[in-house]
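Just one protein chain is left out here, and the rest sit where they should.
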Amino acid sequence: MSLFSRFMDGWRKYRKPGYYDEFDYHWTMTIDLDKCTGCEACVTACQAENNIPVVGEDEMAKGREMQWIRIERYWEGEYPNAKLSFIPMMCQHCDAAPCETVCPVGATYHNQDGLNAQIYNRCIGTRACAVYCPYEVRYFNYYDHEWDSPLEQQLNPDVTVRGKGVMEKCTFCIQRIRQAKDVAKDDDRRRVQDGEMQPACVQTCPTKALVFGDRKEHESQVYKSMNDPRNYRVLDELNTDSSVFYLKKVDA
Amino acid sequence: MPNIDRREFLKLVGAGGVSVGAGFMLREANKDPREYLIPHVLAPEDFSSGLDTFYNSVCSMCPAGCGISVRTREGRAKKIEGNPAHPVSQGRLCTLGQAGLQALYNPDRLTAPMRRTGEGESASFEEITWEQGLKQVGDRLDLLRAARRGNRVAFLTQGVRGHLAQLFESFMRQLGSPRLLHYDFDHPHTLYAANQQFFGESRLPYYDLANTRLLLSFGADYLNNWISPVHHSLGFGESRQGRADVRGRFVQIEPRMSISGAAADEWIPAKPGTEGILALGLAHHIVAEGNYNGADLGAWTNALADYTPDAVAEQTGVPVNSITRLADSFVDTTPSLAIGGGAAGNHSNGVDTLVAVNALNYLVGNIGQEGGLVLNPEPAGPAVQQHRASYSAMVELAEAARQGEIDILIISGTNPVFTLPPAAEFAEALAQIPLVVSLSSFLDETTALADVILPSHTYLESWGDDFPEPGVGFSVGAVSQPVVSPLYNTRGTGDIILDLARRMGSSSVMPWQNMEEFLKYGWRRIYQRGDSQTLAQGFDAFWTSVLKAGAWGETTNGSTAFTLNPDVIAGIGVAPPEFSGSEEDYPFILHPYLSPNFHDGRGANLPWMQELPDPMTSVVYGSWVEVNPVTAEEMGLSEGDLVDIQSPHGQLRVPVFVYPAIMPNVIAIPIGQGHGEYGRYAKGRGVNPIEILSPLLEPITGNLASSATRVNLTPTGGRVKLVKTGGVSRDLGRDIVQHTSLGVEVSSAADNSIPITEVTT
Partner (left out) sequence: MTTETFKLGYNDIHDDVVRSIVKTGPKYYIALATAGGVTLLCFFFPWSYQLYYGIGAAGMNHPGVWGTYLASFIFWIGLSHSGTLLSCVLHLTNSSWRKAMYRSAEAMTLFSLVVAATYVMVHVGRPWFIHWAVPYPNQMELWPNFRSPLLFDVMAIATYITGSTIFIYMGSIPDFAAVRDRTSGWRNTMYTLLSLGWRGTDKEWHRLHWAYTFLAVLIIPLAVSVHSIVSWDFAMSIVPSLHQTIFAPYFVVGAIYSGTAGIVTVMFVLRKTMGFEQYITKLHFDNLGKLLLVLSLIWTYINGVELFTAWYSGTSEEYEALGYKLFGYYAWLYWEMILFCAVAPMLMFSTRFRTSFVPMLILSIAINIGMYTERFLIVATSLSRQYLPDAWGTYVPSPVEISIMVGSFALFTTLFLIFVKIFPSVSMYEVKETMATPKMEPAAPAAGSPA
C-alpha cells in the first residue's frame, strides 16, 4: 500500500490506547457509592495481597502514605444535616492515561488487557507520572522498606517487593489475572469466566460494592453494572477514559 | 618483578593454596546452616512448591465468628479471605479480619512459657519450659482440688463459644469452682437481657437486613463493630442495591455519626441515653394512630401513655415531626426492622432501651418474618451464656481477690487491665492473687502482671470451633483448624487446659489428649443429628467434609410463632439516663466508641491497623477527641489543639478533631489506643478513654454504662499536628461524589459543568 496509507494506518493505531486494535480482555471495575460504607476492608486486603509496606508514623507524618486503594471522605452540609460520603480511589486504568505519555523511559504502558501496567524494574523514579495523574493514585517508594521479622513471612510470593526509587500503584491484582489466564489456558484454552478471579479488594468488600470483570463479555456482572443509569466516571471531563465506573449515591 | 627461584615459587604457591583452603573450610564451618538448601525428600503434607493450599477456618479477631479461607504457600499463611460457603461471611471479610495475618506473624508474640522473677520495678520474665510451667500451675490446682478448695480458682476468658467454652466449663466443674467468667468489653449484656425479657431466651436473634426495606438503628453501629459487621454489611448491600426495584432505607439514631450513620440515608442526633425514649415515642405514635391491632392493644396504650411526641421531643432533642414521620414510615414500609445497641445500650437505662426497640419490632409484626427479626434456634454446639461477666461481676471478682479468696487466676484472651476502668481497681486486685496465669499470645497489660505465662497459639495455629452468635436464622457451626504449623513454642489453649486437667487428676472425666480429639468427640453429637445420608458416610468422612467446607449447617423447619408475655408490656418504660458528675462541672458527655481498626484495643499491635486511616477522620497512629464545629469555634479550638478531658474519675490529654456530625455537648474518643504494653506498635501511643470512665452501672445486668460519663474540656494551649491522610474533606462543588434521586435519571449535561465557588485557603 502507499506510503501515505501506511502512515495513516500507523497513526490510527498510535491513537488507540496501548496501540492495540483490540484488547484481549478489557478489565473494568464498578464501585457502587450507595453501598460503600468506608469500612476499608479493601485497603487492608490490598495491603496483604500486594506486599504494600507499612511506612511508619514518621513517614506518615511527612505525608508519604502507601495505599494503592484509599478511601476519600467528603462531608456535605453542616450539623445537624451533615452527610459524609466515601469514595474508594485507586488507579483508574485510564485508556487515555496521562501518566503513560509522560514516563521518559516507558515504565508505564497500556497492556493488551486494558490495564495500565507499571514495570518496576524499568522505572527510574522521575515521578512525572504521579504529577500527571489527576486522581493522584500513584505512590512512590521513598525508602527501601523493612518488615519487622517475622512479618515478611506473610509476603505474597507472586508480587514483587518494590525497592526505593520506584513508583507503584494499583494493578487490578494483575498477578491474579495472570494466574486465572494461565488456568484458563491450561483448561482447553478457554477464556476466563466472569467471577473466576477477583482483585483482593473486590473479593473482600463486605457490602459487595465493588464489582470487577471483563466488559467485553456482555453477560458479565460488570457490564451490566457499568451500564446502570447511575453510572459516571470521576473527573470524566478530563477525558482520561477511565476503566473504573462509579454508581451514584442515591439521595432518598 | 623480584627474582624468585623455583623453590621459593613453589613454597609460595603451596602456602597460598593451603591458606585459601583453610579459609574456605573455616567459612564453611561457620556458615549459617540456613544457607544450605534442604531438598524436600520428605516434603510435608499439602506442600506443593509454587502452589497455593487453602485452609478453611474461623476468624477470631472479633466475636462475630466469620468463616475464613486462608491461602497458604509452602507452609506460610499469605492471605485471609472470607469463606464463600460460610453463611456469616459468605466469602467476604472485614478489615480487622484481613489483618489476622499480622497477629500470627507479629514480632512481639510470646514465644515460650515464662515466669516472673523479681519484684516491683525490677520484675522481669524468664523463659521456662512447658513442663516447668504446667507443673507449677498443675500442682497448685491439684492441691486445691484435693483439699476441696477448688473454688479458690478463678478462670477469666474472652467470650468463647463452642467446645472450648464447654472445655472451660468442665475444667471449672472439676475444680468445683463457680468462678468462670467470660469477659469482653464489647459484650452486649443489655441486648441479651432485653431479649431475655422480651423473647424469653438469652440468645441473639437474626436481624434480616438483607430483606428489609427500612432499618431504624438506635445506636447500633451494625456496619462496624456491632456483633457481626460482615454479615450485616452483606445485608446492607443486599438491601440497598441488591434487589431490583427495591432500595432499602437506613436511618441511624445516635449522638455521634458512626460509620453506620454515614452510610444511612438519615442520621438523627438524639441526646445520649434517650434512644429508648425515642423508640417508645415512635411506638406511642404507632399505637395512637391506630396502626397496631393486636389483642393486647389496651396494655400497650397504657404502657406508652407518657411517651407523647411532645414529651419525647423534649427529652431526646429530636423534633416532633421527625418522630411522627419516622413512626409512620416504620409502619408504612414493609418489612421494616428496628435494631438497637452500641452506645444506646451502654447507659443506666440500657436494658429498657433495647426492650423498647424490641417492642417496635413487635408492634409492626416483623418478628419471625423475612426482613424483620427472626428468632434463632438453639445453637448446635454448647451454649454458655450464663458465664458472661458484666462489669459488676468483674468488680466482684476483684473484691474477692482483695479479700484473699482467690488463689489462682487463669486468664485467657482477654485484657481486663486495659478494658476495665481504673475505678474497678482490677490491676490492684491482681496483685493480691498469689498465682496469676496468663494464656495470652501477647504481652498485654494484664499478662504483664501475670506470674506465669503459658502462651497460646494464635487462632490460625489452633483447633477450635464456633457456632456463631448471632446465628443466621438456622443452625451453623464451623471448625477452626490450624492453617500453619505453630511458629513458636506455644500450645493451643484447649491443649493447655486438658494438660492441666490431667495434672489435677481429672483425666478420667476429661480423657482427651488434645483439643482436636475433644473437638471430634464433641462433633460426633452433631454428626448424629444428621440425616441418613450423613450417617452413612461415617464420622471421619463427615469430619473431613466439615473441615473442607469450613462450615456446617442445618435448616430448621418453620418459624416459631411468638407470643408476648403480657407482663412484659406492663414493664415497658425507659427512664431518663443517669450520668456521672454534675452538668455544671462537667458540661460534656463522653462518647467512647469501638474504633474500626482496633475494636476494643486488641488490634492495636497490628501495624496495618495502626496505619489504616480511621474511616471517619483519616487519622493514623494516634488518638483524638471529636468536637462539634460550633463548640470548637466557641472554645477557640481547631484541629490539633491539645485539650485536657477530665471526668470525675480521671483525666486525659488528647488533640482535637473538629467533627461535623456530633452533638454540641457530646465529645467522642475512639477506644483502642493508649496501651502501656502490648508490643512495639501499640505501646505508648494515644489515649485510652476507658481510663476516665465512671463506674456507673445498668442495674439489671451490672453492665458498665460506658456512655454515661460526664467530662469537661480545657484547652491547654499546646498543639500537635494530627497525622492524617486526608486533605480537605469537602467536595468544593467538583462533584466527585455524585448523587441522584431515586427513580430520576440525571442527564449527562449536568455531569460536566463545574460550578463557581469561593476562594478558600
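Should a chain be cited, it is by its letter among A and B, assigned in written order, with residues numbered from 1 in that chain.
Just so it is clear, contacts are C-beta pairs under 8 Å (C-beta built on N, C-alpha and C of every residue); 3 or more make two chains touch, one makes a residue touch a chain.
Predicted, not measured: the structure shown is a model, and the values here were computed from it.
Interface note for the absent chain: among A:Ala130, A:Val161 or A:Ala184, the touching residue is A:Ala130.
For the chain left out of this panel, the touching residue among A:Phe140, A:Phe172, A:Phe212 or A:Phe245 is A:Phe140.
Between the chain not shown and the residues B:Arg149, B:Arg325, B:Arg719 or B:Arg734, the one that touches is B:Arg734.
Mapped onto chain B, the footprint of the missing chain covers residues 618, 726-734, 736, 754-761. Although one chain is not drawn, its touching partners on chain A can still be listed: residues 59, 62-65, 70, 72-74, 89, 98, 101-106, 122-128, 130-132, 134-136, 139-144, 164-167, 235, 238.
FYI, only the chains that are shown with their structure count from here on.
Considering their complex, residues 73, 76-82, 91-95, 97-99, 101-102, 104-107, 223-224, 229-230, 233-234, 236-238, 240-242, 247, 249, 257, 259-260, 262-263, 265, 267, 269, 487, 596, 607-613, 615-616, 618, 620-621, 628-630, 660-664, 680, 721, 723, 725-726, 729-731, 736-742, 745-746, 751-752, 754 of chain B touch chain A. Taken together, the chain A residues at the contact with chain B in this complex read 32-35, 37-41, 43-45, 47-49, 54-57, 60-61, 65, 67, 70-80, 82-87, 148-151, 153-157, 200, 203-209, 229-230, 232, 234-237, 246-252.
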